[in-house]
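Complex shown without one protein chain; remaining protein chains in place.
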Amino acid sequence: MDFTLTPEQLLIKDSVARYAAGEHAGTEKWPQFAELGWLAIGAPDELGGFGGPLETLILMEQFGRGLVVSPYLSQVVLAGTLLRAAKRDDLLGSLVEGEARYTVAYEEPHSRYDPSLVATTAVRDGDSYVLRGAKVRVLDAATATTIIVSARTGDEVSLFALPAGAENLELVPYATEDGHDAGDVRLDGVRVDGSAMIGEFGEGLSLLGLALDHATAALCAEGLGLMALMLEATVQYTKQRQQFGVPISSFQVLQHRMAEMFIEVELARSMAFLAAMTLDEQHDDPVARARGVSAAKVQIAKSGRFVGQSAIQLHGGIGMSEEYKVGHYFKRMTIVERLLGDADYHLGRYLASQDTKAKIPANATVA
Amino acid sequence: MDFTLTPEQLLIKDSVARYAAGEHAGTEKWPQFAELGWLAIGAPDELGGFGGPLETLILMEQFGRGLVVSPYLSQVVLAGTLLRAAKRDDLLGSLVEGEARYTVAYEEPHSRYDPSLVATTAVRDGDSYVLRGAKVRVLDAATATTIIVSARTGDEVSLFALPAGAENLELVPYATEDGHDAGDVRLDGVRVDGSAMIGEFGEGLSLLGLALDHATAALCAEGLGLMALMLEATVQYTKQRQQFGVPISSFQVLQHRMAEMFIEVELARSMAFLAAMTLDEQHDDPVARARGVSAAKVQIAKSGRFVGQSAIQLHGGIGMSEEYKVGHYFKRMTIVERLLGDADYHLGRYLASQDTKAKIPANATVA
Amino acid sequence: MDLAFSTQERAFRDEVREFIATQLPEDIRRKVQAGDHLVKDDYFRWHRILHERGWVAPGWPVELGGTDWTPVQRHIFYEEFAYGWAPRLLPFGLNMVAPVIIEFGNDAQRARYLPKIHSGEEFWCQGYSEPGAGSDLASLSTRAVLRQAQDDSGRDVYVVNGTKTWITAAQWADWIFVLARTDPAAKKQEGISFILVDMRSPGVTVRPIETIDGGKEINEVYLENVEVPVENRVGDEGAGWTYAKFLLEHERTGTAGIAGCRQQLETLHELLERESIDDQRLNEKIAQVEIELEALAFTELRTLAAESAGKRPGPESSILKIKGTEIQQAISELALDALGPYAERHLAPKYFNYRKTSIYAGSNEIQKNIIAKRILKV
Partner (left out) sequence: MDLAFSTQERAFRDEVREFIATQLPEDIRRKVQAGDHLVKDDYFRWHRILHERGWVAPGWPVELGGTDWTPVQRHIFYEEFAYGWAPRLLPFGLNMVAPVIIEFGNDAQRARYLPKIHSGEEFWCQGYSEPGAGSDLASLSTRAVLRQAQDDSGRDVYVVNGTKTWITAAQWADWIFVLARTDPAAKKQEGISFILVDMRSPGVTVRPIETIDGGKEINEVYLENVEVPVENRVGDEGAGWTYAKFLLEHERTGTAGIAGCRQQLETLHELLERESIDDQRLNEKIAQVEIELEALAFTELRTLAAESAGKRPGPESSILKIKGTEIQQAISELALDALGPYAERHLAPKYFNYRKTSIYAGSNEIQKNIIAKRILKV
């Protein structure tokens, strides 16, 4: 066992931290992301790719600490994993170069986090497919050049890459509370060639499952960074803030609350690592993957709620002010807690994976 | 609205408190209970009865405060309510006099608090019934002269009064952790006359439901008394106990914990009253009754767990010692929390009663 | 014991319910129901309607335009506000400065200020908190120095300097009441005076503070060499802390916001129905909150019954503050849980906004201190 970073991992950490400490990134920084190699994490060697879930963790934790607003999660981790699993190096190449930008549209009005609840249909018509349906909460849709959509092709679900400007595709983008953006998509008979299919016919849910597990693990890492920073800010603030003639950090009740925040951050850190490890080692076992990743999301959601609410409470009024940073971290944490499935959803998924679990750790790996 | 006690209610409170402050009661005190009139609470006037759920609350709260070990809950509240609802004044009279003692056997090995899960059967044979089956956790069975048993009579459930010494009835009594006793009962073809039926044919579940609601409300009142006493003991102890040169009550973390205990006790008090009120006013509406009583049990279980565990924690080592009182209160609270249905069971029952609820309080009554 | 409302109390409830149903302007009702922000004119119109009915100042003495309601009636009155989606009037004039003026002001002050508060002609805001003084209110540093006015009128004025923060409705207010230090040499809680400042005085600046829910309801108010006539001081110089404490205790009524929570839960149930969400875990969490709310509602009634029986509202009200705000926060959290982060646009801001409730009006930590010290006496 060895938790020290390799030189390459240190390089990612430092470069992301440097970036995050500077001005925060909107769209215009994408070429810089490509240049720094961040778009190549997890891509195959042939495309100049390197690293995997641990490197994504390192990057996303720093994004969290720096409250970087970026479509990285959706356009690189989620879409990138999907394209790689579908063996679409052609498209992945343009993603790594920063030329094309993909997002994934899988949620529907009543699907409540579950990617298998798909009402959108893709009907074969000669060489092409015609898609009809509605997708909601599509992350970072406004900056995507291509939207990968899940649709029912008979009994199975398949994926299709639609150009963002396709005919009969209506996108309503909106800003979200955390400074990100999302969009609702209507497909009123969008016609695409059969070659637009991503992966095999009927492979949609298994590809989505894998990509969502990677994105969820990455989101856990971002949550970890947010929490760690909120704890540090709270400790610092309570040491400065004077009330009744003493720093409020001298009140035992606040000390214990901060100790509990520390415990939650450390448990969250462990689970973020565990999720990354699971993706590394159990890549091909969807049950083990769901178990590890969903356990991590449950922990991050629970810890994040406690740490975020405590940070606001201990800051008092100033935590509620738009001018002070901790409120923004709290807002993003509130979203991260629920994005890609909240604690209840992932607890259900974890329970569903129970039967196949090994109760006592096998000799092969830790935990 | 008026929460002050009537002179009669004050009398009950004082007499029970006096009793509880003295030596605690085992079996031998039963005649004294009869003499003091406690066995007549809730009985009809003709039998010298008086009062109802509020008087039961007053008595049980004091039993809780005094940690009185007594079969009152099962043999008076549970069995008495049942006999009254079944209009069996003949049997109720002997109960009030303290001559006969009844307990109710309704739980079965896998029924998990639910009285409607009955596998025991009563098969008609000429003028008599033959009962076969097993009942578990029958409260205070050892001192009962008659055991009222629920049994399936075809599709319906009916109740039968069996003499404790009936042929083919095997009772295995045991002491429980809280100093009470319970028993498991086997019925290997117990034959009784048709007149042993309590209530109408098939009326078993509705009678049981009513009786269990009354017993549950009474148990909530006992829990309230236990909690209130544990809080007082904790406040007292932390003021005396010195550590680091100061009374430990001066540590803010312990102060806040005690403030939280206080809040829980007050919420529990409110719900104990609400349960008693519900029984008074919604006597004939099983849905409203279930809603009020189960809500109370959920609150008492939650508050009781927190108050009990906190009391032990704040007492430190001495709370774990058999010689000091708070540990005994904690043990009884642990049982009260789960007896007649734990928080999960009653939350389910509360939810099941949801559809019929009035969202905004009607004008008729408070809350 | 009689745990039910009396016939008279029930009749009163019907009367209030009927009044709100028929008299509250429909546009205001809709705003409240939707959780939208109200503007000054909304408050003003509703104020006038209540004023006309004689119900604008239940807490005041009858001879000054109050009502002679019992604590239970007042409770019923405000419960019906919530059930009828009627907005509560802003408390700063009616329920905060007015009781202080009534109790500690002089006749001239009573004559000058009370009628315009009662009629709604003048709006007030509260100048207590400062950037450096939150829960530790008495550590305030705003100063008021007595001297002759600069305009050669020869009259005495206080020259007030300081910053007040977290001030709701300052942007609409005609007047602000401030606590200011008039004797810098005195010990912490002494040397503070209670002063009424005209918001149009030169040197008063209002700057909105944007909150994380996007709201702009609160402000910072800067006081720079503001001249205030000496007769604007209420009561004795240096006794302001006593008046402030009086006011804080007077503020209690309705802290728990039970009826408001019931309405929020109702809205949540409607939302779930509309969106066809029937999730067992969520339903259980909602049921748990409902049960706690019932427990708190009955606790409030017990407190009211004690008040009706002549007891002063005591530190028990801290329970209502703590649990009431916890339940409000829990409901806003459950609503967000129910629909997800990006579903209904107003749910997240509402959740963010409600985080303030456990901080303001004496943080919940301070309330627990109060319970420990004043009830448990540890």
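The chains carry the letters A, B and C, assigned in the order they are written, with residues numbered from 1 in each.
Simple rule for what comes next: contacts are C-beta pairs under 8 Å (C-beta built on N, C-alpha and C of every residue); 3 or more make two chains touch, one makes a residue touch a chain.
Quantities reported herein were computed from a predicted structural model and do not represent experimental measurements.
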Q. Omitted chain: which shown chains does it touch?
A. A, B, C
Q. Which of B:10, B:320 or B:352 sits in contact with the chain that's absent?
A. B:320
Q: Check each of A:56, A:216, A:243 or A:299 against the chain that is not shown and name the one that touches it.
A: A:299
**Q.** Absent-chain interface as seen on chain C, which is shown
**A.** 280-281, 284
(Q) Touching residues of chain B against the unshown chain: what are they? (A) 110, 112-113, 137, 174, 176-177, 182, 242-245, 251, 253-254, 309, 312-313, 316-317, 319-323, 327-328, 330-331, 334-335, 337-339, 342, 344, 347-348
Q. Where does chain A touch the missing chain, residue by residue?
A. 1-6, 9, 54, 235, 238-239, 249-250, 252, 254-256, 258-260, 262-263, 266-271, 273-274, 277, 281, 295, 298-299, 347, 350-351, 354, 359-360, 363-367
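To be clear about the criterion, only the chains that are shown with their structure count from here on.
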Q) Taking mean CA positions as centres, which chain lies farthest from chain A? A) B
**Q.** Inter-chain pair with the most contacting C-beta pairs
**A.** B-C
Q: Could you give the separation in Å between the centres of chain A and chain B, each centre being the mean of its C-alpha atoms?
A: 51
Q.
Between chain B and chain C, what distance separates the C-alpha centroids? Give it in angstrom.
A. 43
Q) So which stretches of chain B touch two or more other chains? A) 252, 256
Q) Going by the touch rule set out above, which residues of chain C reach two or more other chains? A) 365, 368
